[in-house]
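Every protein chain but one is kept in place in this view of the complex.
Read from first to last, the chains carry the letters A, B and C; within each, the first residue is number 1.
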Amino acid sequence: MSMPDAMPLPGVGEELKQAKEIEDAEKYSFMATVTKAPKKQIQFADDMQEFTKFPTKTGRRSLSRSISQSSTDSYSSAASYTDSSDDEVSPREKQQTNSKGSSNFCVKNIKQAEFGRREIEIAEQDMSALISLRKRAQGEKPLAGAKIVGCTHITAQTAVLIETLCALGAQCRWSACNIYSTQNEVAAALAEAGVAVFAWKGESEDDFWWCIDRCVNMDGWQANMLSKAGKLCVPAMNVNDSVTKQKFDNLYCCRESILDGLKRTTDVMFGGKQVVVCGYGEVGKGCCAALKALGAIVYITEIDPICALQACMDGFRVVKLNEVIRQVDVVITCTGNKNVVTREHLDRMKNSCIVCNMGHSNTEIDVTSLRTPELTWERVRSQVDHVIWPDGKRVVLLAEGRLLNLSCSTVPTFVLSITATTQALALIELYNAPEGRYKQDVYLLPKKMDEYVASLHLPSFDAHLTELTDDQAKYLGLNKNGPFKPNYYRY
Amino acid sequence: MSMPDAMPLPGVGEELKQAKEIEDAEKYSFMATVTKAPKKQIQFADDMQEFTKFPTKTGRRSLSRSISQSSTDSYSSAASYTDSSDDEVSPREKQQTNSKGSSNFCVKNIKQAEFGRREIEIAEQDMSALISLRKRAQGEKPLAGAKIVGCTHITAQTAVLIETLCALGAQCRWSACNIYSTQNEVAAALAEAGVAVFAWKGESEDDFWWCIDRCVNMDGWQANMLSKAGKLCVPAMNVNDSVTKQKFDNLYCCRESILDGLKRTTDVMFGGKQVVVCGYGEVGKGCCAALKALGAIVYITEIDPICALQACMDGFRVVKLNEVIRQVDVVITCTGNKNVVTREHLDRMKNSCIVCNMGHSNTEIDVTSLRTPELTWERVRSQVDHVIWPDGKRVVLLAEGRLLNLSCSTVPTFVLSITATTQALALIELYNAPEGRYKQDVYLLPKKMDEYVASLHLPSFDAHLTELTDDQAKYLGLNKNGPFKPNYYRY
Amino acid sequence: MSMPDAMPLPGVGEELKQAKEIEDAEKYSFMATVTKAPKKQIQFADDMQEFTKFPTKTGRRSLSRSISQSSTDSYSSAASYTDSSDDEVSPREKQQTNSKGSSNFCVKNIKQAEFGRREIEIAEQDMSALISLRKRAQGEKPLAGAKIVGCTHITAQTAVLIETLCALGAQCRWSACNIYSTQNEVAAALAEAGVAVFAWKGESEDDFWWCIDRCVNMDGWQANMLSKAGKLCVPAMNVNDSVTKQKFDNLYCCRESILDGLKRTTDVMFGGKQVVVCGYGEVGKGCCAALKALGAIVYITEIDPICALQACMDGFRVVKLNEVIRQVDVVITCTGNKNVVTREHLDRMKNSCIVCNMGHSNTEIDVTSLRTPELTWERVRSQVDHVIWPDGKRVVLLAEGRLLNLSCSTVPTFVLSITATTQALALIELYNAPEGRYKQDVYLLPKKMDEYVASLHLPSFDAHLTELTDDQAKYLGLNKNGPFKPNYYRY
Partner (left out) sequence: MSMPDAMPLPGVGEELKQAKEIEDAEKYSFMATVTKAPKKQIQFADDMQEFTKFPTKTGRRSLSRSISQSSTDSYSSAASYTDSSDDEVSPREKQQTNSKGSSNFCVKNIKQAEFGRREIEIAEQDMSALISLRKRAQGEKPLAGAKIVGCTHITAQTAVLIETLCALGAQCRWSACNIYSTQNEVAAALAEAGVAVFAWKGESEDDFWWCIDRCVNMDGWQANMLSKAGKLCVPAMNVNDSVTKQKFDNLYCCRESILDGLKRTTDVMFGGKQVVVCGYGEVGKGCCAALKALGAIVYITEIDPICALQACMDGFRVVKLNEVIRQVDVVITCTGNKNVVTREHLDRMKNSCIVCNMGHSNTEIDVTSLRTPELTWERVRSQVDHVIWPDGKRVVLLAEGRLLNLSCSTVPTFVLSITATTQALALIELYNAPEGRYKQDVYLLPKKMDEYVASLHLPSFDAHLTELTDDQAKYLGLNKNGPFKPNYYRY
């Protein structure tokens, strides 16, 4: 594998080492759109600070990245059904061709395509908004000529997105952003359908970079720009902060995944449990609503007085962590901050206290502080460790302090549909925008497109929108087709 | 009274006629700050479109207005305890002096001051944030020299605000924004305390303008600017859109007042009732949450797909009004729109259906369409009309289609405390801002001040904020004292 | 008025003195059925301990009483609209005749009949189950020949019951169980319709007994039995413990009336308030569910470990009152016990703490202990007292410790409909039961009748029952028409 030797992806590599866990590579999921004609250089990204660290050796290139700060972005919802007795030959050393004779891919086993196709079809049923977009737009092929490079989880849901992009006219090349998350059968189905996919479950780190390299550096895929370190050279769209995505990824999804994650790991009964939730942002609000509804007694810690006041009005005691740490049964962090739960807190927890992180990265709980000789770690189930104090007290640590819902629960296809539809629309918008509309900057998704994503998902609920009359639109000073709210509207 | 003759307040007068109801004059509540030195010309307003219609005959003047679009702003929470056998002599014709010999006021009966003082003291107990601000700031007197003219509801809660402004150094003159809402005893207590208040319950329209005139045009109160029609000549602060006020006025307050308003007027049992709520903004969200929690089955109508999707995720069917109008027991409008409920809808409602407006003004229900000969109106209680169809069907119309919670419920003192504290802080900010910070424009309340208002209210809930460590603040890139969120944050 | 002199109602009189408040006389509401032929001697009662204390001077009589232990039974939901300038002549001294020439009644003013009739008609709309029963049964007149004596609140809702009994063939005579609760217009309407009603608002205690006497002792109303003290001489039916009535009177009704009662008296904002609810029976469960739903933080005290465990599972901390008394904003008793809130607790409450009773009688809060010289009582509104400690601390006592929802809120007509329908059915059952089915004992309402009451109320909700197939009924071992549950089923 030559890429690291020649010109590594320095930002990514550095971050990877800091994170100390290759699973974190999923933060670097991206989609890149490359066009033959340099006039179309578009990109969207979630987090430009990190984005600008992402030059490649191949020269300037316009990238559409989706670096998720949210907990659920692009995550696979289904277990892989791969035959575990699969041969152990590395896919890189296999010669495989699909039924049309193409070998422009590298997957575990092309023969699993049929199984993967069924998985994709099942996913399509829950991603009707994306299919609806596909049907509406495939006549005009708004992405005709676009060349898109993607690096994401490769799952049935991602496949629906990829195949939608293809149906709208794009050519796609794809690799995995996580060495474990690829559904081999789905990758096979994509390869069979003609997508140049380079991914399998259980890649080595070397495999990982090899796949990205194969994905990005291909004959005929003219790389035509390279973002210099610290500079953004193409327009980009911040998909992550769109209202619809935010609410679904954070509030609505975490409302369900906190329950799912806790149940699957610990079988804990929620009724009557005392829980402290650190942080009352969207994620915290979702967690608290669900836990309260199921009979838990929830305490909040907050640094922001406005969120704290909201917590009060929603019926939660706002406390400092120290005030309740001795009495709670569960500690959940949702802050985006670091060292919210310290060794001192952990020392004071009662026996059997469950500790988990729903917020961000793996920094919120100071897990490192637990790696000391006097404490014994005991892995009791997958993703569940008992950390045992000398006096026999056990603290139940989930997912080693990493994100609970990435590790221990699944993400409903519906949420992924929101994300994927938003991404597809952003790509269409950027690719088709008149010259000059977008400059080298990061743009929020236009409100109207956000509303469009939402409207595409309403039929799933058999929800019927009311239309403004001319007279009402005039009275309100609105266009009948939206946007309906000012940009600062809080929803 | 000469003002209307000489130079009426044209915009206001016009609007009043459109509204056909003088109660709507409360939309023109304002507070004006006038300083001796012209360098300090500040103002805050909720709605500049209307504001610019507000020239007065006296020349330019810097006004701090608080025109409420929200349903609860500045409303009186308490019934007046005025002796109903009070003499019928107009206050304008009485000679009254307070115990210090001043006659610089015009109230119903200065002798009611003691009773009013107790009401104010009781209100103070629920407005501890404002009292806390008063205590913290009265040493430095940040409003020393400010002259503030106010036109609001005159209630015990307003009195706490006025007396706080005085304690911080301001001189205040006050009149009523509503001819019915003045608590005479409170006005008397203010007058006794030295505030120049001109207001009583049951003013005529002529009285109303006379009071405003007396309030505004006073010797020694140098008027020094007049905003030209269509132009804003002083910096202004949009208090209404501050997060704290919005959430409290709309979401949290309506969550309670919809129940209160319906109960007090109709004694309806909520359990099992089918309710359609038109509009799923903050007000609609509050109404729906409360009704659902008490066992009602709630349907939503929406024009905005994002709000519609939120309604779906929160467990409500999103329908067109026509789909459910025949079956629902209660219709509630929360749209800000007009003619949301039309005569056609009203014709199709079932017997005993209750119709009310929680949204805006009196336009949402087309009440005018019910003023036809074949329909009989029967007033069955205060604020409750039965409109009777020829076949005997009765529709129960509340508050004649005006705002239910203004007419038929009360507003908790705590909500008024939020509003008042925000107003006081905005005045301090504008009055003390360095020259040039604010230009002739409308400003949103700085996030940090919004957070400060919130923090002043946390002790009421015995809520304890967590402080960032230096290390955490650095990690998050935040100042330890806030602001803690970007401006676009949606809470 | 001779009755007290000649032969008082000793049990009642005694109890009245103990209760020290004539409002408590409502506990003695009853309905008595007297038939010409002695073979039909039926009665139903809620509380036989008290019932047996109720002999009258007139000899044995079969009584159908409804002594309410619940908080809402038979209460008037509407304010009286009586002209307050009504003449002050005692109704006992007036000569009034209705339009048919009858004077067999004594009401405030027969001329108010038309207004009262409209009130009754409005009530009928919300009591469709009772009207439905009336329509189904009026052909066969199942109460033909029955003579029924009633002593209840006289309201529009009671009137619907009385007129239903009449429509089913009974003759009715009625007096009031409470000297304040009579709606004069309704009494007038009943009198106009031919019911022998003896009641008005504002009776003296002497009036009260005079009315009962007139009601009971009438020529042609052959009294044919008198229950001896301590013995029950007729079969009786315990209406109060029927499932439907219990759940509505306690759980469902209190869920709404706690909010209503607190709002109307104190305008308190529920969001964020700390509340302790003493007792987690049906009433407590209803109060807690509502308060929690509106954002209050609720603590429970309990003596019964099963109810305590339920409270835990429902998400409430179970504490001793002393643990939280210093911090709570509201104290609500729902125990049926006495001295649950003692002077010691009251001494420790914080300033502005609200104290009220949703449970039983007036014993739960030790109000007597507050009648000491160092405490000042200040009546700030109707039903609201501030009790002021020497240091200025105020405790807000509602309804002087009597039942909050009787005093300060209303009861939805729908709940009264449940009660009234149950009572009517119990009367029909007892009156028509074959000789020997019921002995001199107290019977619970047969499960099937309870189910019938429920089924009569389902159309109000447009609820559609599923019918068992023959095969399913056989599988379950049930009759297709019910009863569907064993008697011990807990619902």
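Here, a residue touches a chain if its C-beta (ideal position, glycine included) is under 8 Å from a C-beta of that chain, and two chains touch if they have at least 3 such contacts.
Remember, predicted model here, so these are calculated numbers, not experimental data.
Looking beyond the chains shown, say which of A:202, A:271 or A:446 touches the absent one.
Per the contact definition at the top, the residue touching the missing chain is A:271.
From the listed residues A:361, A:432 or A:460, report the one that touches the chain absent from this view.
Touches the omitted chain: A:460.
Contact with the hidden chain only, please: which chain B residues?
For chain B, the residues touching the absent chain are 271-272, 292, 294-297, 312-317.
Identify the residues of chain A touching the omitted chain, counting contacts across the whole complex.
Against the missing chain, chain A presents residues 77-79, 122, 125-126, 252-253, 255-256, 259-260, 263-264, 267-272, 274, 289-290, 293-295, 327, 351-352, 380-381, 394, 409-415, 460-462.
Touching the missing chain, which residues of chain C?
241, 243-244, 246-248, 252, 282, 301-313, 317-321, 323, 336-340, 363, 450-452, 454-455, 457-458, 461-469, 471-472, 475-476, 482, 484-485, 487-488, 490-491
Throughout what follows, only the chains that are shown with their structure count from here on.
Which chains make contact with chain A and with chain B at once?
Expected: C.
Which chain has its C-alpha centroid at the greatest distance from the C-alpha centroid of chain B?
A
Counting only Cα atoms for the centres, state how far chain A is from chain B in Å.
43
I'd like the Å distance between the centres of chain B and chain C, where a centre is the mean of that chain's Cα atoms.
40
Multi-chain contacts in chain A: which residues touch at least two other chains?
Expected reply: 312-313, 317.
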